[in-house]
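Before I ask anything, here is the structure I am working with.
Only one protein chain is missing; all other protein chains are in place.
Letters A and B name the chains as they come in the text, with residue numbers starting at 1 for each one.
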Amino acid sequence: MTAVAERTETRPAARAGAWVVYRWELIKLSRQVKAQVVFGLCLLAPFLFVAALNVQSNTPQDTLFGRWVHDSGFSVPLVVLGFAGQWALPAVTSVVAGDIFACEDRYGTWKTILTRSCGRSQIFAGKTLAALTFSVAATVLLGLSSLAAGVLVVGRQPLIGLSGTLLSPGHSTVLVLESWAATLLPVLGFTALGLLLSVASRSSAVGVGGPVVVGLVMQLASLVNAPAAVRALLLTTPFGAWHGLFTATPFYGPLVQGAIVCAGYFVLCVGGAYALLRRRDITGG
Amino acid sequence: MRSGALGRAAAVASAVLVGVSGCGSSGITKARLDHAVAPTFANLYVIQQSLRGRKVTAASLNSKADCSRGDAQTADSGAGNDWTCTVTWFNTGPNIAVNAQYQVHVQTNGCYTADGDGPVDLNGQQLITAADGATVTNPLWEFDGCFDTT
């Protein structure tokens, strides 16, 4: 009788277990220097970027909206977005996602946490959720910070859109926020890729570096005149899906296509990572 | 066992991706570029003229663009920096057509940069003097735009 009572006492409900893991992952993240550095960079980099632009008359014309950085503050978050999508966002997200499973291998702590009352599924769910939270938080922070940098330093002038029309400050703000929100799709796709590499390789170097390399390779592939079908399948293509929002008659095809592709990457990567972790024999360490 | 699971995942991934690619399509065509450049030019022309103190509306310009790629042998499709566009619009009346030339670099993602190639007064200078005497960016010197390639 007492044994039965004890047993129910030491086992948290399944969902509660995942939340406990999630909460602890966030606590652990908040104590790691790399997470603090990433947040600091997301917060400060846009202001440094605007400050650097202000000391020279040249404009980054090879990036969309780059020629308007001195004329409208709303171009700043869009230039940062066009630039960050190239490589910074995959790097920012995988700093945590690529390490969140592999760090248990590095510290040898898989055995420590898997011999408690939380199952592997709960550990996986909690850690995955924490990595996604970090990626979303870092992206939102970078987006809001670059919007703030543009508006505060350059100003709230109307923005010239991609059909040559003037967009009012209010409309521009909404479009900027929508663009950054759309960027979350490929960001989450890259996060999932980082998670998969983290589980599969058991190495932080591969988990963190892998998505960055994949992002660069895909970027290169999209620069050459590849068939439209191949371009559509690249995880980097949705980083440009927001362009359609800034034309006089907005088009949403790239957004829909990007959402499908990102969902595909997400499901495959997270599902693959889960299957690998479920089956894995925890030895060594 | 790990490599086996990865192999399976890769197989499923490529299958799904090939399926998704069915939604992809012809991409960058002359028609799409024509229809993107003409109204964008018109809108920017309105802005330029208002800077110079003249009021026109985009609709009254009835602008058209005729773009082609490379020499006569090159097919007029695909990304590249060898596109040229001739924009035609009606400036002072329905019968007086005006032309402007642009060198256009079209990227694979459907965004393009048009670089003014004459007439000089219209798109040959990066900075122009506004009606109030201020020096401002000439919106027609170079401009960007995007069109749907899906």
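Brief remarks on what is shown
Basically, a contact is a pair of C-beta atoms (placed from the backbone, for glycine too) under 8 Å apart; a residue touches a chain by one contact, two chains touch by 3 or more.
We adopt the following convention: contacts and distances are computed from a predicted model.
Choosing from "ABC transporter", "ATP synthase gamma chain", "Heme exporter protein B" or "LVIVD repeat-containing protein", the protein name stored in UniProt for the chain missing from the display reads "ABC transporter". Taking every chain of the complex into account, the omitted one touches A.
Touch with the chain omitted from the figure is made, among A:N54, A:S117 or A:S168, by A:S117.
Only one of A:Q32, A:Q61 or A:T133 touches the chain withheld from this view, namely A:Q32. Interface note: of A:V21, A:V154 or A:L245, the residue touching the hidden chain in the full complex is A:V21.
By the touch criterion stated above, the residues of chain A touching the omitted chain are 1, 3-4, 6-7, 9-12, 16-17, 20-21, 23-24, 27-28, 31-32, 107-118, 279, 281-285.
Criterion: only the chains that are shown with their structure count from here on.
Chain geometry summary: the mean Cα position of chain A and that of chain B are 30 Å apart. The residues of chain A lying in touch with chain B in their complex are 61, 64-65, 67-68, 70-71, 160, 162-166, 200, 222-233, 237, 240, 243-244, 246-248, 251, 253-254, 256-257, 260-261, 264, 268, 271-272, 275-276, 279-280.
Against chain A, in their complex, chain B makes its touches with residues 1-2, 5-6, 9, 12-13, 16-17, 20-27, 36, 39-44, 47, 78-80, 108-111, 113, 137, 139, 142-150.
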